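Below: one structure in C-alpha cells.
A single protein chain has been omitted from the complex, and every remaining protein chain is retained in its original position.
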Amino acid sequence: MGPAARATKIDVGILGATGAVGQQFIAQLAGHPWFRTTWLGASGRSEGKKYRDLTWRLSTPFPEEVADLAIEPAAPGDAPRLVFSALDATVAGEIEQAFAAAGHIVVSNAGNFRMDPLVPLLIPEVNPDHLGLVPAQQQAKGWSGAIVTNPNCSTVFLAMALAAVRQFNPTAVSVTTLQAASGAGYPGVASLDLLGNVIPFISGEEEKIENETKKILGSLVNGHVEPHPVVVSAQTTRVAVVNGHTEMISVRFAKTPSREDLLYAFASFWGRPQQHRLPTAPAKPLIYLNEGNRPQPRLDVEREGGMAVFVGRLRPCPVLGYKFVALGHNTIRGAAGAAVLNAELMSVEGMLD
Amino acid sequence: MGPAARATKIDVGILGATGAVGQQFIAQLAGHPWFRTTWLGASGRSEGKKYRDLTWRLSTPFPEEVADLAIEPAAPGDAPRLVFSALDATVAGEIEQAFAAAGHIVVSNAGNFRMDPLVPLLIPEVNPDHLGLVPAQQQAKGWSGAIVTNPNCSTVFLAMALAAVRQFNPTAVSVTTLQAASGAGYPGVASLDLLGNVIPFISGEEEKIENETKKILGSLVNGHVEPHPVVVSAQTTRVAVVNGHTEMISVRFAKTPSREDLLYAFASFWGRPQQHRLPTAPAKPLIYLNEGNRPQPRLDVEREGGMAVFVGRLRPCPVLGYKFVALGHNTIRGAAGAAVLNAELMSVEGMLD
Amino acid sequence: MGPAARATKIDVGILGATGAVGQQFIAQLAGHPWFRTTWLGASGRSEGKKYRDLTWRLSTPFPEEVADLAIEPAAPGDAPRLVFSALDATVAGEIEQAFAAAGHIVVSNAGNFRMDPLVPLLIPEVNPDHLGLVPAQQQAKGWSGAIVTNPNCSTVFLAMALAAVRQFNPTAVSVTTLQAASGAGYPGVASLDLLGNVIPFISGEEEKIENETKKILGSLVNGHVEPHPVVVSAQTTRVAVVNGHTEMISVRFAKTPSREDLLYAFASFWGRPQQHRLPTAPAKPLIYLNEGNRPQPRLDVEREGGMAVFVGRLRPCPVLGYKFVALGHNTIRGAAGAAVLNAELMSVEGMLD
Partner (left out) sequence: MGPAARATKIDVGILGATGAVGQQFIAQLAGHPWFRTTWLGASGRSEGKKYRDLTWRLSTPFPEEVADLAIEPAAPGDAPRLVFSALDATVAGEIEQAFAAAGHIVVSNAGNFRMDPLVPLLIPEVNPDHLGLVPAQQQAKGWSGAIVTNPNCSTVFLAMALAAVRQFNPTAVSVTTLQAASGAGYPGVASLDLLGNVIPFISGEEEKIENETKKILGSLVNGHVEPHPVVVSAQTTRVAVVNGHTEMISVRFAKTPSREDLLYAFASFWGRPQQHRLPTAPAKPLIYLNEGNRPQPRLDVEREGGMAVFVGRLRPCPVLGYKFVALGHNTIRGAAGAAVLNAELMSVEGMLD
C-alpha cells in the first residue's frame, strides 16, 4: 500500500470547519489522494452558509472543492463515518462524544479526550500501537464509533524528538517554547499584546506538555498505557511569529549517549508513516540542520509541507547533559496535519474499513 | 550621602560614544546630579564631528548638553579621569588598557576584561565588595588607573534574581533567554532575520551567562574571587522585541525554600545602591509582578527608569524545583545604566576622589 | 492664567474608563494640575469592581490615584459635572446625550456627535471659536449640559498641518495613512492580521478624514460652521506599529507658496493653548524635522508628551504641488490628550465655571 490514489476516496467531514484549525484541515485535505471532504460542520453563526461566503484566512489558495459545501450543524446525522474535529475545547467534549456514540470515527485535534486512559494520544511515528486502545474504548464507553486524538501543538515536536532518542532513557526534560500566534487560533492574541512583545504565559500549555509527553512515550501494557517515567518541565511563551513553535530543550539521559549517538538517532528516526509511505508523511520525520543558527521559523517551518520537525544546535548542557533546539509547524504537524496523518495510519491499519 | 546634586560635578568621558550603547550612556548621564559628560571619544569615521551632526537613534530626546562636543580620538590625553567605555569588544581591549595605564578609571560595558581575575565584574546590589580587587589590579598591572566592568546584558538579570535567593544555595540553573534587537547594537540584526522570526543562537552569549554568573555570585577571598559553585546552563534566542530581555529560569536549591521564602527574598532584596540612595538606583532592585502573564517587555521594561528587574510566575519546576520569569532593560540595567550605577557606587566608596 | 496648579481642582469623571482610550484618559489626567479624576463609569462587566482589580495595559505606571475608585454604571447621577467620554461609538450616542441633558459637560472622543452641526469638533490650536456653537446647541437640544468633541485620530494630525498653512488656501488634499494598532482599541486587530502585514482598509476611517477635516477648518458664520472648501481624499491602512499614525500628504494650494513660506508657516504655527500655556499644550504644536527620513513612529511619537505633531520631508509634488509626511500619537493627541486639551481650553474660556 503506498501513497497512490485509491479507486474510491473515503468521504470525510470536518467539525469546527470555520475556525483557524478547521481551515487548516480543509487545506490539508485539498487534493488528498485517499480522503475527500464532503461535509463541514460548525456550531453557531455560520450554519447554512456556503463555505465560499466565509473569509479564507490562510495564505494557501482557497480550495474550490469545498466552496459549495454548506455549513451543517455540528451534530451526527448526514456526516460521513470519518470526521476530523477542529472544535474548540469548550464544545468538543459533548459533540465528539455524540459522534462517537453515533458510530463515527472522530480523529480529533481538541484537547478534551487526550488524557482519557482509553483514548489514543497518537503520533504515528512514535506510538502507533496505542491505537490498540480503541476496542477497549468502544466496549467501555459503549460506542460503535471511536475517538483518536493528536497531541497539543507544542507537545508533538518535543515528543518526536524524545522518541528518536528514547533508547538512551531520557529521565528529565526542561523545555522553553517560543510559540507562534497561529497557535492561539483566530482572532486569538491581540496585536497590541504581541507586537514587539513576549507573553511569558499560555493558559494550560505547560501542563499539557508535561503530561501528554509522558502518555505518548508510554507503553501499552495489558490494554492500558503506562506513562513514561520521564519528568518534564515546560515554560511556554508567545512571540511575534506567524507559524512555527521553537523549543529550547534540555535532556538528562539515564544512559549517557555520545553526541554522535544522538545525531545518528535523530537521522535514523523512522516509523510506520515512512514505512507505509503515507500520503502526507514526511520522508524523514526529524531533520537535523547543521548550521549553527537554525532551525528558524521563517526559514524552515514551511519546508517538507510542514510535516517534519527540524532539530539543531545539539550540544552539552552543564545541568542536564544535552540541549538542542526543535521547531515544528504548529497548525500542520502540530494540529490538522497531525490528525490527517493519524487517519492515514488508521486507514492502512484497516480501522476505517 | 544621598542622590542630591553635588557642589561640583565630576567630569566624565565616554569611549565609543557614537554607537548604540554610547548613545544610551549619553542619555543615562543627561542631567545626572553627580556626573557631567565633557568628553566623547570614538574610533574611526566620526572623529572631529560635533555630536549634533550624528544621527540620534534613541526615542528619548536628544541631549542638548553634548550637542557641541566634538568626537575625539579614542586615546588618553584630554579625557577626564573617569571614562565610561561603550567600545566594541574588537577594540576595547587595547584602548581600555591604555586608558587605565594612563591613570583613568575605566568603567566599562565591554566584555574584554570581565573574566580577568583582577577586574571586578560588578553589580552594586550583588557584589559591591568585589571592588576590593582594584588595588591588586593596579599593582599587578602597574596601572595608576583601573578597569571595572559590568556583566553582559542577559547575565545581569539572572545574577540579580539569583543573588536575592542565594541564602538557599542555588546549585543548578537552567535559563532560556528571549533577547531584544537592541542588544545587538546598531545596525545589528537585519530586519529580514528578525521579522516574524526567532533566531535560536547569539554568538558567545551562552558562555558569558554561564561563566559570568559564577564570578558575580562568587566570594572575595584573600584578594581573589572564588567562583560560586552554581552550575548554569543557558540557551539564548533573539526575538522581535526592541528593548527588554525576557528570561525563563529554573533553579535547584540545596536548601529547599518554600514559595513564600522566595517571594519574601525577592521582595526584600536590597543593597548598597538603595542604602546610599544612589542617583540612578531603583527603589527596589527586584519587583515581583503578581499578574499571571507578566513581566512583558512592552508593558514593563521601561518602568523604574529601566533600572529594576521584573520577576514573575514563580512556581514549582518538576525537574529543578522552582521556575520563574525575569525581565530587564538590556541597554539600561543591562549596559549603560549598569556602568553608571557602578560609577555611582565607586563615588560613594571614595574611589573617584 | 498659566499651567500653575489651581487652589481647587475640578472633579472629572471618565465614561468608558476600562477600555483602551479610557486608560489613556486616566494616564493623561494623572497628576493633572487642574483636574482630578473622581468618578469612573463603564457599561457592562466591570461595574462595581475597583480599578486596581482591572488589567492595566499601558506601559506608563498604573496611576495609584484611581486605584480605589469603583466602576460606576454609565449613567448620570453621582458623576461630576465635567465628564470625559471614551465610550465606544455603539453606545456613546445615547449615553452622552443623557449626560448632556442631565447638565454634564461631556468632552468626548467618540465619533457619534462629531458631524452634528451644533457640536464643536474642536482642536484648540485650530478652531477655538467653534466653542461658540455651545449656546445654540444647548438651546436647540434643551440641554443644561453640552457635548464638545475632538476629531478622529488620523484627522487631527492632518487638520493641524493644514491649519498651519491655510493662509495659502489649500484646495485639494490627498492623504494615505499608516495607522497604529492602538488606534483600534483593545483587543482590536488580531495579531494574525497584523504581524508582517498591511491591512489596506479601516472601516469608516476614510470618510471621517474626508469630512471632519472640512468641518474643523470651516468658519463659524452666524452661529453655524461653514465647511472649508478643501477637497480631501484619504486612503487608510493599518500597519504593525504600536503607537503613532504616519500620514503621507499631498496638497494643492490656490496661492502657490514657496517651500520657505510653508516651512515658516509650520514653524510659527501657534494657538490659544500656547498663548494660555495650557497644562498639556505642547510648546510648539507642529515640529518640523529636517532629517530626510523622519518623522518615524518609534523614534518620534512619544516626544513632547505625545501632544505635538511631527512633520517632515516637505518637497514638491508633481501632481498637487507639495507633499510632506506628518506623524502624531493616536491615543494621546489623537484621542485622550485631545479631549483633555479641549477641556483645558474650555476652562480658561470660563465654560467650566
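As written, the chains take the letters A, B and C, and residue 1 is the first residue of each chain.
Here is the rule we go by: a contact is a pair of C-beta atoms (placed from the backbone, for glycine too) under 8 Å apart; a residue touches a chain by one contact, two chains touch by 3 or more.
This structure is a prediction, so every number in the text was calculated from the model and none was measured.
Which listed residue (C:Thr246, C:Thr331 or C:Ser347) would be found touching the missing chain in the intact complex?
C:Thr246
Please identify which residue in C:Gly13, C:Gly218, C:Pro279 or C:Pro297 touches the non-displayed chain.
Of the listed residues, the one touching the omitted chain is C:Pro297.
I'm checking contacts with the chain that's been left out. Which of A:Pro63, A:Gly196, A:Pro257 or A:Gly312 qualifies?
Of the listed residues, the one touching the omitted chain is A:Gly196.
In the full complex, which of C:Gly196, C:Pro227 or C:Gly305 touches the chain missing from this view?
Among C:Gly196, C:Pro227 or C:Gly305, only C:Gly196 touches the chain that is not shown.
Write down which of B:Gly142, B:Pro187 or B:Gly350 is the residue touching the left-out chain.
Here the residue in touch with the unshown chain is B:Pro187.
By the contact definition given up top, give the residues of chain A that touch the hidden chain.
That gives, for chain A, the contact residues 55, 57-59, 61, 195-196, 242, 291, 298-300, 302-303.
Can you list, in ascending order, the chain B residues touching the missing chain?
Residues of chain B in touch with the missing chain: 20, 57, 181-182, 186-196, 240-242.
Write the list of chain C residues that the hidden chain touches.
Residues 172-174, 176, 178, 195-201, 210, 231-233, 235, 237, 239-242, 244, 246, 248, 250, 292-299, 312-313, 317-320, 323, 325 of chain C touch the chain absent from view.
Rule of thumb we're sticking to: only the chains that are shown with their structure count from here on.
Using CA atom averages as chain centres, what separation in Å is found between chain A and chain C?
48
Distance from the CA centroid of chain B to that of chain C, rounded to the nearest Å?
40
For chain B, which residues are shared contacts with two or more other chains?
195-196, 242, 298-299 - these are the residues of chain B that touch more than one other chain.
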